[in-house]
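A single protein chain has been omitted from the complex, and every remaining protein chain is retained in its original position.
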Amino acid sequence: MQRIGVFVCWCGSNIAGTVDVQAVSDALQNEPGVVFSTNYQYMCSQAGQDIIKNAIAEHKLTGIVVCSCSPRMHEATFRKTAAAAGLNPYMVEIANIREQCSWVHKDMPTGTEKAIILGKAAVAKVNLNAPLKPGESPVTKRALVIGGGIAGIQTALDIAEAGFPVDIVEKKPTIGGKMAQLDKTFPTLDCAACILTPKMVDVAQNENIRIFSYSEVEEVGGFVGNFDVKIRKKARFVNEDICTGCGICTEKCPQKKVPNEFNLGMDNRRAIYIPFAQAVPKVATIDADYCTMLKTGKCGVCSKVCTAGAIDYTQKDEIIEEKYGAIVAATGFNPISMDKFDEYAYNQSKDVITSLEFERLTNAAGPSAGKLVRPSDGKHPHTIVFVQCVGSRCAACAEKGKEYCSKICCMYTAKHAMLTRDKYPDTDVYVFYIDVRTPGKAFDEFYRRAVEEYGVHYIKGMVGKVSPEGDKLMVQASDLLANKQLHIEADLVVLAAAIEPDKSARPLATQLTASMDTNDFFTEAHPKLRPVESPTAGVFLSGTCQGPKDIPETVSQASAAAAKVIGLLAKDKLTGNPCVAASDELMCNVCSSCERVCPYGAITYVDKEFRMPDRTTRVRRVASVNEAVCQGCGACTVACPSGAMDLKGFATKQIIAEVDAICR
Amino acid sequence: MKVSYFPGCTLKTKAKQLDKYTRKSAEVLDITLEEIENWQCCGGVFTTARDEIATKLSSVRALSEAAKKDQILVSVCSACHNVIKQTNNAMQTDDEFNFRVNQYIDEEYNGEAKVMHFLELLRDEVGFDKVAEKVKKSLEGKKVAAYYGCLLLRPSSVMQMDDPENPTIIEDLISALGGEPVVYPYRNECCGGYIALENPESAKARSNKVTESAVKSGAEIIVTACPLCKYNLEKNGSEIPVVYFTELLAEALGVKEEN
Amino acid sequence: MQINGEFQPKIVAFCCNWCSYAGADLAGNNRLAYPENVKIIKVPCSCRVNPMFILRAFQRGADGVILCGCHPGDCHYTSGNYYTRRRMALLFSMLNYLGIEKERTRVEWVSAAEGAKFAQTMNEFTEAVAALGENKRLEDLRCKK
Amino acid sequence: MNNSTENLQKEIIRSSGVNPKKCMRCGKCSATCPAYDEMEYHPHQFVYMVENGDIQPLLESKSLFQCLTCFACIERCPRGVEPAKLVEAVRLAVIRKQGANHLKADDIPALLDEDMPQQAIVSALRKYSK
Partner (left out) sequence: MQKVTCDTLVAKACELLENGTVDRVLGWKNGEFVYDVTPALFTTVDDIKSEFVFNDFCGANFSKYLIEETRKTESKVLVFLKPCDTYSFNQLLTEHRFDREKVYALGIPCEGMADITKVKAAAGDGITAIKAEGENLVISTLYDEDKTVACADMLAERCMVCKSKKHVAYDELLGEDGDVIDSNRFDEVEKLEAMTEDERFAFWQNELSRCIRCNACRDVCPACTCEKCVFDNPESSVANKAISDSFEEKMFHIIRAFHVAGRCTDCGECSRVCPQNIPLHLLNRKFIKDINSFYGEYQAGAEAGSRAPLVDYTTEDIEPTDAVLKGASDNA
């Protein structure tokens, strides 16, 4: 029989406000196995933990139940407390009477009654707990960073600086990501390329970093410390080791009509191309969708002009297999499609553009060499209307955009407006906003300067319709403060499109078994306390794949993720999860059902000698669980017809005891 | 192909042309229009209030009739189509409305019928390519502006005919008939509708915007599917002719009587 | 159970640690109320739930049993919820074949981010079970207090 | 808010099926409205005023009858608020009262011309009278 101690936490008034904690500790006092029951204001505090430690010693407790917040919050805390007092940490069970009781129920009687039942279920479970000892597994000291934007670059550099090898997988031909496409950055207005490209060069030169550009993650197996990853290196038809990046091929290629994705299709590139001058690796890539040679077998100009002999039309996709100890997702974002917002006429007029396109238009390396002109006729625009929140803050029921605030648009729009007025004072600039959100260091000051110093017209209201008429854009909008409907004749309309996670993130999350929210942003292990870890051990999050962020935030998070990775790789061994499956070999039928459902291949078969009642021995094959590989899902326990397979920590008897306690 | 046909009251009176050319074109395109027996006026507008039951019963009866015959319910008047489609949607999605409507009708109806505008029928069931094959007298050189108005497109979550802000269905039909579609920004803005009755000035302002925009974009003729749109645009002094799309269709198919 | 003459169903919810259990926590964080009738049992994955647990709950007087797991394709263990889906499809169909009201059993996919869905699901499920009244068909009277 | 206003507010919300609380005050409905200049109270104000129970001025306003039911505000509202439905519900609250029809059958002949389609008459009757 266990000797169980029950500790009911008030959590200040969080629990005690809706649950009579004294009544709970009194009621649980009489449960089978309970020898001690108490309550305290903050069980997780030092004083609270001391109460637990003292009780363990004083009452010779063999198991404890803490009625408190979610185990996702403090289970680890109380396990450590128990361990410090000499109790096996897996003899601790948490009754979640905060998130799943006091916070969601209305009054004291119902809250108290439910808390008692939850407590009873936890006591019933602990009565059947057994001490568990986690296994150990080695750590592969190499990290994988998926995505080569500023987030991936920063994470990789920090990990490499700490002395661990890192691989970056980037699906585009170059690293750099969205930041490489930007012109200036808010609120300091320093040039994006000037601060990004040195970092890209650092990456290229760092001996600990390998870049797999034009590559994608194909398959992920294994678990924390021991991931097995297959990377598909797509054929770029250029030998990376030989290509010098001289760029002659990209000038001679006769296929000139390929929309240039780096400039968002606002100009053309060749079929063989280097995305931009500072690309890393600076290697040419052939676009197989457009290359005449690859499509028809006739051309070969690039091969002829390449003095290095780097062109290889027969190149095939290559699969690289590598082991990693940690994986960082840094897959970034994209502006959403404007197809569902054609009241702004994005698909009807070339002069309605997104902010990222505006960014390219003002960039010295962009399609207009930095001159702000209308894409339709190359003329200078005299009236520009910026529309904020296009697709952001949409209700789910409207089924068009995103429910969240994209966070960066207010600031970059202020930047665009300010820079326009600075460079072209003859231009009228209107910004239509719902709210201007500027919570950041020097952000509001920046926005105010746009209004006060640069004379940008900020109008509270929304644009309802943009009508292209002749070479003008008729903008119909509301001015809520003046209570007027406005009609502005504009030359250029710039839409602050909502941002969304890159489309590659969802399949990647599935491969990583990392969870995502309904918007396809990766979810954190804890929204406040573990913001750079995914709930899946060994998988970390960097940058906008976790939520909208500006550059400084992205870089901070990237470094934070790197710190977590370094902490993991610095260990030689990892303690595993002791809640793994175990087979009772006497009962095993060898039917192989468990083996068939195991997602990890953790089940093998061994020959076992059994002593029979007549003292003879018989060799029988039985299932055996590899504890280092088993992740403890429990699929096998249900597949097993004889009940030979059970799960430690979530044993059949334990769960049934909980069911019984709840239904009692 | 046999479909149920709901002409609507205006098509029996002021908009006989719309009805006549629809029927003639349908014949050429092997569509049999079976007019719903004893159909009643749809009411012209869909009252959005959820507790308006009686005004929607005539639509439900027509829908139920079509569902019984397992036929698509086709109308050609934008208003009828809008009312019937919205009513059908309410029958499918609003349980309370559905329950109350079913108290009034003999046989239970739960939104089973498929509702299509004649344009959708041409696009999705016949195919514009098939329509193009039957063209006898191409509209070549004719610059035609499609006027959608409100009722064909909105609310798009219910109507689901086309992109509500940048539709192409009529333009595609015009192209199929050999004409040159003119795209202009006001083709999906309101003509003023029934406001013409009590505030003609408001209707005039709306309609003028539409016709001016079409003319500015180089249109020679405007086509519409709605008798009220046609009335408003014409009444308020459109510089260019406004005709039903079916008239151009019949012309191209060679079944328009010269008079 | 009757409280003030009103039937209060007993509802057991098996929740996957990685998704719906966290979803329930999120419902708590956001103070999204749902009936106290719902008592959650944490499992590492929905595929840990043996049909025997569900039958046991009914036998011991539960009026409804709901199982929440990760959305198909999002299982923390890659495929656990797919097995759950098959097992429960067959079990629930069998229970209904035996005359057990189909509204008493349910599987719902609730992610860690869907606190609102969790609360809404529990509200709906409790209401549906309450409308059925007491589970008399699978309850073992000996287990009654 | 007194009782009768509160009941009226509830009734409008119920019959329209619109939840004005979803509004984030962006003003896109008013930006989009073709009849904006004919109105004393604009679509976004309808939503705001119903939400606040400030309904009396709406009941008395001519704006009620200027909405064209073109659904553009419904189409473009980023929050799915559907202002046009609210306008209709307020209008119904007025014309459903005894003798409060905005348009009477007897008035119609004077408003007609020979080209006006039936559709215009029935639509107007639907919208303006009960």
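To keep things simple, chains are lettered A, B, C and D as they appear, and every chain counts its residues starting from 1.
Methods note: a contact is a pair of C-beta atoms (placed from the backbone, for glycine too) under 8 Å apart; a residue touches a chain by one contact, two chains touch by 3 or more.
The model shown is predicted, which means the values in this text are computed figures rather than measured ones.
Although it is not drawn, the missing chain touches A, C when the whole complex is taken into account.
Summary of contacts with the chain left out: across C:W18, C:Y83 or C:F118, the touching residue is C:Y83. Only one of the listed residues, C:Y34, C:Y77 or C:F92, touches the absent chain: C:F92. For chain A, the residues touching the absent chain in the complete assembly are 586-593, 596-597, 618, 621, 639, 641-644, 652-653, 656.
Touching residues on chain C toward the chain that is not drawn are 51-52, 55-56, 59, 72-73, 79, 82-83, 85-102, 105-107, 137-142.
In this section, only the chains that are shown with their structure count from here on.
With centres taken as mean C-alpha coordinates, the chain found closest to the middle of all protein C-alpha atoms is A. For the pair chain B and chain D, the distance between C-alpha centroids works out to 25 Å.
The distance from the centre of chain A to the centre of chain B, each centre being the mean of the chain's C-alpha atoms, comes to 48 Å. If you average the CA atoms of chain C and of chain D, the two centres end up 45 Å from each other. In chain C, no residue touches two or more other chains.
For chain A, residues touching at least two other chains, in rising order: 343, 465. Which chains touch which is summed up as A-B, A-C, A-D, B-D.
Residue ranges on chain A touching chain C, taken from their complex, read 70-73, 96, 98-101, 103-106, 110-111, 113-114, 117-118, 121, 509-510, 513, 515-518, 523, 535-536, 579, 597, 599-600, 631-635, 637-639, 647, 650, 652, 655-656, 658-660, 662-664.
Interface of chain D with chain A (complex): residues 22, 24-33, 36-37, 42, 44, 72, 75-81.
On the side of chain C, the complex with chain A involves touching residues 10, 12, 18-19, 21-22, 24-25, 27-29, 31-34, 36, 39-45, 47-53, 56-57, 60-62, 70, 73-80, 83, 87, 111-114, 119, 143, 145.
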